[in-house]
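Notes to accompany the following structure.
The complex appears here without one of its protein chains, the remainder shown in place.
And then subunit A:
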Amino acid sequence: MAAPVVIHLEFGGGAELLFNGVKDHHVTLPSQPDPWDVKQLLVWIQQNLLKERPELFVQGDSVRPGILVLINDADWELMGELEYQLQDQDNVVFISTLHGG
């Protein structure tokens, strides 16, 4: 069994509006047989945090186009994307891209 994982989730660029406008979430992912990866995290967020319109956040088993995922201040592409195994105290940011001004 993998121990529970405590992580910090952040939503920005408007993505926080899908989470009641709350940008910061400190969450504990419960103990489970395998280590938590980002793919499972997305499912957990949908089931536990997402208040509105899931289609504006996820598409298939990944995030929708236009949302960047950052793990510990780096693009998730550099970290293994959906397969990245979450560590205790990780910081995961979901940021919607802004257009114009």
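Note that in this section a contact is a pair of C-beta atoms (placed from the backbone, for glycine too) under 8 Å apart; a residue touches a chain by one contact, two chains touch by 3 or more; residues count from 1.
Please note the rule applied: contacts and distances are computed from a predicted model.
**Q** I want to check something: the complex is missing a chain, and I'd like its UniProt protein name from "tRNA-splicing endonuclease subunit Sen15 domain-containing protein", "Trafficking protein particle complex subunit", "Elongator complex protein 6" or "Adenylyltransferase and sulfurtransferase MOCS3".
**A** Options "tRNA-splicing endonuclease subunit Sen15 domain-containing protein", "Trafficking protein particle complex subunit", "Elongator complex protein 6" or "Adenylyltransferase and sulfurtransferase MOCS3" narrow down to "Adenylyltransferase and sulfurtransferase MOCS3" for the missing chain.
**Q** Since one chain isn't shown, list which residues of subunit A touch it in the complete complex.
**A** Touching the missing chain: residues 12-14, 51-53, 55-56, 64-68, 70, 73-75, 77-78, 93, 95-101.
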